[in-house]
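Below is one structure, written out as structure tokens; comments come after it.
Of the protein chains in this complex, all but one are displayed in their positions.
To keep things simple, chains are lettered A, B, C and D as they appear, and every chain counts its residues starting from 1.
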Amino acid sequence: MNITTLVFILLSVMAVGSAAMMIASKSPVHSVLWLIVVFFAISGHYILLNAQFLAIVNIIVYAGAIMVLFLFVVMLMNLNAETEPIKNYRLQLIGIISGGTLLLIILSAIMKIDVEQLVEMKTGNEGLIKSLGLNLFKNYVLPFEISSVLFLSAMIGAVVIGKKDEAVENKK
Amino acid sequence: MNAIILTAIWGVVMMFSGVFFKNKSIPKYLAIIGLLIAVIANTAEFSIAKPIVHINIHDMLRFEKYNLLFIDVAFLCTMVYFLLSGTEIEKVGPHAGEYFALIFFVLCGVSIVATFNTLLMFFIGIEIMSIPLYILTGSEKRNLKSNEAALKYFLMGAFSTGIMLMGIAFVYGGNPNGSFFIDKIQLGSGQMPVMIALGLLFMLVSLSFKVSAAPFHFWTPDVYDGAPTVFTSFMSTIVKAAGFFAFIRLFEHSFGTMHDQWQKLIVIITVSTLLIGNVTAVFQQSVKRMLAYSSIAQAGFMLLALFALNDKAKEGILLYTAAYSLATIGLFGILTKMEDFTIDGFNGLAKQQPLLAFVATVCLLSLTGVPLTAGFQSKFFMLMAAVDNGHQFWLVIVAVLFAAISAYYYFRVIQAMYFKESSQPSVTVIHSISSQFKIMLIVIAILISIIGIYPEIVIGWMYR
Amino acid sequence: MNNILQLVWLIPLLPLVGFVINGLGRKSLSKNLSGIIGSAVVLASFVLSMLVFMQVKSGTTASLHYFNFLELSKFKVAFDFKIDQLSSLFLLIITGVGFLIHVYSTAYMHYEDGKDFAKYFAYLNLFVFSMLLLVMGGNYLIMFIGWEGVGLCSYLLIGYWFRNTDYTDAAKKAFVMNRIGDLGFLLALFWLIAKVGTLQFDEVFSSASLAKLSIKDITGITLLMFVGATGKSAQIPLYTWLPDAMAGPTPVSALIHAATMVTAGIYMIARSNALFSLAPLTQTVITVIGLATALLAASIAIKQNDIKKVLAYSTVSQLGFMFLALGTGNYVAAIFHVMTHAFFKALMFLGSGSVIHAMGGEQDIRKMGGLHKHMKITSITFFIGCLAISGIPGFSGFFSKDEILSGVFSHNVVLYSLALFAALLTAFYMFRLYIVTFTGSFRGTHDQEHHLHESPKAMTIPLIILAVLSIVGGYVGVPEALGGHHELALYLTPVVKSAEHHLTHGTEYTLMVVSTFLVLISILFSWLKFRNYKIEADAKGFGKILQNKWYVDDIYQLLIVRPLQNVAGFLNKIVESKIIDGAVNGLGKLINYGSRQMRWLQSGQVGAYVLLMVIGMLILFFIQLFL
Amino acid sequence: MDIKAYIVLSLTLFTIGIIGVLVRRNAIVIFMCVELMLNAVNLLLVAFSKMHAISNTAKLSPTFASDAQIFVFFIMVVAAAEVSVGLAIIVMMYRNVHTVDVNFLNRLKN
Partner (left out) sequence: MGNYFTFPDLLIWLPLLAGFFCFFAKEEKSARLTAIVFSLLILGVSIATLFFTNDTKYLNYNNVNYIWLKYLGANYYIGLDSTGRMLTLLTATVFPLILIATSKTTIKNAASYFGLIMLTQAGLMGVFMALDALTFYFFWELALIPVYFLCSKWGGESRIQATFKFFVYTFAGSLLMLIGIIYVYLHTGTKGFEDGVIVNHSFSLVSFYNANLSATEQNWLFVLFFIAFAIKMPIFPFHTWQPDAYDQSPTSVTMILSGVMVKMGLFGLLRWLMPVFPSGVIHYKNIVIILSIIGVVYASCIAMMQDNIKKLIAYSSIAHIGLMCAAIFAMNQIAVQGALIQMFNHGINIVGMWIVVEIIERQTGVKKISQLSGLASTAPVLTIFLVIIAFANIALPLTNAFTGEFLMFSGLYNNNKWFAAIAGLGIILSAVYTLNMIQKVFFGSTNAVTAEVKDISLNEKIVLMIIVGIIFFIGVYPQPLIELTKDAVNNLLVRVK
């Protein structure tokens, strides 16, 4: 067992464990924090795979921006306490079982593949910022531009949904 | 390309229109003008066969005649929708310009999913189509039903996005070419590789979700019911048809050569969709909800195109888009004018509003698939495609039997309008009915029958 | 004179014209006028028939083709008339007796409304038309047209007094029973078409056609034809309609249910003798059925008290005799008996009509008696009829019946003795009827007695004419044993080929003497028994069985009508509404039920939706990856 | 490292996300689970891209290996957009009913 494998296993355990903790923890705040741990673990994987740019972006965008937004909302709503009143254990059990079965089915199908395909670890320059940047602004300029539509609509959405409507307020 | 650029730009224009024009109905006219421009530009593109501005898109989109024709059909249906229900859009909330902008963004997404050539564009297109819809669903902020619908739609939509991405990942992983281009997916011969199969399954599930095929349809009735009626009209027609178009395009180009290996999945989904859609619709009391279920049932029929995956199916999906959209837009347009959405609310409509009742009848007949209506032609082409496919013939028979059942719930409305008396003497239609609305209704009825009699008005373009 | 045969189409057409005039003008025509029209057209037909008869007698026969009724490339039915010895004879009987009865009816039906009166004559004319069509038809199809037509007229006339449900019941029964027979006849025709490809008499009876038929075919065809004959001619098992048919006006009973229509079966078999002679099995069946009918009906007649019922059963019995003759191959005798029977039975029916007329509608002989005093002509003519039917030498019935009996004797002695017994019964019940009705003292009410009177001329003259015919009618067929030439047999030879029977003259004399002697004894016995007739209590034991007509109607009710109704009721209540319609409605209900159940899947909770989605995914993944 | 290891890891995370969606009722947590699912996909995509980097056929494509990583980039972009809309919807609901329990609003059913 070399060091790469060891790090891989370590990061994997960390990711899976914190993911499990995330769905298991009762307080949403804890969930958010656990999820951030997962993101860190995944970023670790990215580094292991020599995708440094993604590793950084993952931390900045996901852990930094998005999760903070989440945390912000949770805090705003004061949901840090126990919020799910009655738990339907049977439904949860069924959920876990069916999710697990799905995993089993897929994994058993995957395990049937007998060709061993290796993953290039720690080397290769594809994930470096230069190659990504060239690729993105040369070949992927179209999706890049079009994503703006996505953000525009998200923006409008935030306005339409988030803004308080005086007219409507007055009417009611 | 023209369509994508113009709709994106016009979306921004619409966004500002709300700020710069105080008159509430300006956005509507602006939207109609914009759409008109988009339609003309798109038509020009596919008749002259080159876009106005040339951008190197690295083959990420393909502007073939068929795809552009679909965009045209979708845009024209939207035009009808604007003309019929534009006034209702203004009434939903104070952000009329924004609503139109969102619809234009959706149309941009529609154009993308009609022409995508890589999985990336496909994914982005689907998201551009979906995210504005989440917003539109929740646009009645004070209406708890609207809230609920938006929440459900959003959560489940995001969930299905995750599933779709997993599918894309597996397809990518299973493709030895390591490419996202849908025509460069190497399937090999013989048994489908496991990774490709997994990718296909995940994508199938998420796309089934988007087109509300059973058993992934559960969001549909609730969301269609909860969303503002005027937006339900849009999302259950054009957007859904676009979803189908993407579905078929994706599966034909990436997995088409292994069609026989996954056809059985489509059969299962088709049958359960037909069953659940038609049977559940039977007992609905609310016309709006009934139409939601009926949209599931119609999706079952459209899935036949995926089952067949041949030329007839492609023609059929075009016809279906036009026929189903027109009829549903017409019905929802009438529904917006009704006070009571239950079937009993339609009692005796024929006496008070003969025109409304007549057009509603035409639309319902079209949905049932009675000859001389567009609905018949679309079903006819679907059946023809499925029969031509040559496999699983029984599926076709099941499909028509369910079509016969569908007559049951569609005709309940007709019966209510024509053969039953209204329980209260007062008018069942409260909202004012403008003459423009009436004219548009007549236009819809005429369009439905013209397509019903001469479907080549739509599909003939493919041969010209 | 050949051109008279060209006018043959007038014979049926005239009554049809009468029917149309009377039918359409029944509101405007006066009673006299419609009576006259009705009678005159038949008279005209009779005159024409006479002329035709003369023509035929001189040896000219004709097949007259008018138009093609049905013409397909492989199969053709022409609208043809065939005028030969057999049909011309029947033409005479029908138009002759028919005319008399028309005349009689003008008086008998006098109490009817003008409208109904005209309607009656219209029906009667229509009947004559149909009957003429039946006998003149040049092929089986035309015959069948007449065949069903007379059934229709019989239906209409039995139900003439339509306000009375019993009468309309009887009419219905007559029609349905006839239809059962008709089905047999039709099937025979289909069989013929299938094998021979034609229905034209000349072609069917040609040797080429007959050669195409196997013995099985011929037996089958003839048996089915006989089924038709049992319906129309009231033989076992389809005879029960005829006594009920007495519900109609009495002249109708005389014309249709005694003289003409009921003999259609005999005519048909005689017409098809070429076929029947080739089917020994059928002949045996006909013999047995004929004899059984003769005995059964005669036995029932003994105990009947309704004057018309007695006559009706007597008719059935006599028809049995005719079939007996047909079965033994003695076609001429059968036709001979048809003719004589037409005379004396019409006579007796008209006589009974006269009695009923006098009694103001009363038909029960227990309430009559001593009528001879009041209505001499009726009484005497009726008596002549009784003598004729009993077969007293010198009267017409003697010759025809004797010919039948001797034919049977040459066939089988046992059958002969049974037939003779039936003849004795005939004499017995006929004289019972006569004695109870006309002799003794009157047993009815005073009112009735006061009204008793002889009938008007229009009624008595036909009676007299028929009485004369009943006497002299037999002399056309005097057998060689009595020094005659049997004119009738000679006349019919070209058409009807009877089986030869070889009896010495000595045997024939013996038979005549024996039967005459026994008949006289039977009459005497009858006179002794009924000369002081008193109204008796209901019969017991065997008498009761006879009085109730061997319970045949009840048996039919029990074995056929009731089960049929039960089956139909079962089909209606269970199969139709529960099973077939139930399946259709059940499908609708099932969908409704499914709809109601399936709604619960739509629980409204995101978690449940996702769960169902995941389960759906599970299934799809499993199918695709592992199956 | 064998690609299967990454597939197993990624699918496990993905399934945990699914199970989270199934068992939790807090809309925010459910949404977070969806984010987890997306991250699992991201990880898998990167792993696949590094897998293809070894294979020769994939190298024929000019953009071969960074395709997947750019895709991941776009997924993040979309996720960000979704988050803004999604949180807006959740906040809107919270404003109306003062809870983020997805089962609380249950008017649309059957």
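In the analysis below, a contact is a pair of C-beta atoms (placed from the backbone, for glycine too) under 8 Å apart; a residue touches a chain by one contact, two chains touch by 3 or more.
For clarity, every value in this text was computed on a predicted model and none was experimentally measured.
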{"item": "Visible chains that the absent chain touches, using the contact criterion stated earlier", "value": "B, C"}
{"item": "Options C:148, C:244, C:402 or C:508, residue touching the unrepresented chain", "value": "C:148"}
{"item": "Selected from C:3, C:58 or C:73 as touching the chain missing from the view", "value": "C:73"}
{"item": "Hidden partner chain, touching residue among C:168, C:448 or C:516", "value": "C:168"}
{"item": "Given B:64, B:183, B:339 or B:388, the one touching the chain that is not displayed", "value": "B:388"}
{"item": "Residues belonging to chain C that touch the chain removed from view", "value": "67-75, 115, 141, 144-149, 152, 155, 159, 162-165, 168-169, 171-172, 175-176, 179-180, 182-183, 186-187, 189-191, 193-194, 564-565, 567-569, 571-573, 575-576, 580-581, 584"}
{"item": "Missing-chain contacts mapped onto chain B", "value": "365, 368-372, 376, 380, 383-384, 387-388, 396-397, 400-401, 403-405, 407-408, 411, 415, 418-419, 454-456, 459-460, 463"}
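The definition used in the following text is that only the chains that are shown with their structure count from here on.
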{"item": "Winner on C-beta contact pairs when A-C is weighed against B-D", "value": "B-D"}
{"item": "Distance between the centres, which are taken as Cα means, of chain D and chain C, whole angstrom", "value": "96"}
{"item": "Chain centre separation in whole Å, for chain C relative to chain B (CA means)", "value": "77"}
{"item": "For chain B, residues that touch 2 or more chains besides their own", "value": "120, 124, 127, 131, 134-135, 138, 141-142, 150-152, 155, 159, 163, 194, 197-198, 221-222"}
{"item": "Per-residue multi-chain contacts in chain C, two or more chains", "value": "599, 602, 604, 606-608, 610-611, 614-615, 617, 621, 625"}
{"item": "Residues of chain B defined as touching chain C within the complex", "value": "151-152, 155-156, 159, 163, 194, 197-198, 200-201, 204-205, 209, 214-216, 218-219, 221-222, 262, 264-265, 268-269, 276, 279-283, 405, 408"}
{"item": "Touching residues on chain D, where the partner in the complex is chain B", "value": "3, 7, 10, 14, 17-18, 21, 27, 30-31, 34, 37-38, 40-41, 44-45, 47-49, 51-52, 55, 57-58, 60-61, 64-65, 67-68, 70-71, 74-75, 78, 81-82, 85-86, 88-90, 92-93, 96-97, 102, 105-109"}
{"item": "Residue ranges of chain A touching chain D (in the complex, touch as defined)", "value": "4-5, 8, 12, 15-16, 19-20, 22-23, 28, 31-32, 35, 38-39, 42, 45-46, 49-51, 53-54, 57-58, 61-62, 65-66, 69-70, 73-74, 76-77, 79, 83-85, 91-92, 95-96, 98-100, 102-103, 106-107, 110-111, 113, 116-121, 124, 126-127, 131-132, 135-136, 139-140, 143, 147, 150-151, 153-155, 157-158, 161-162"}
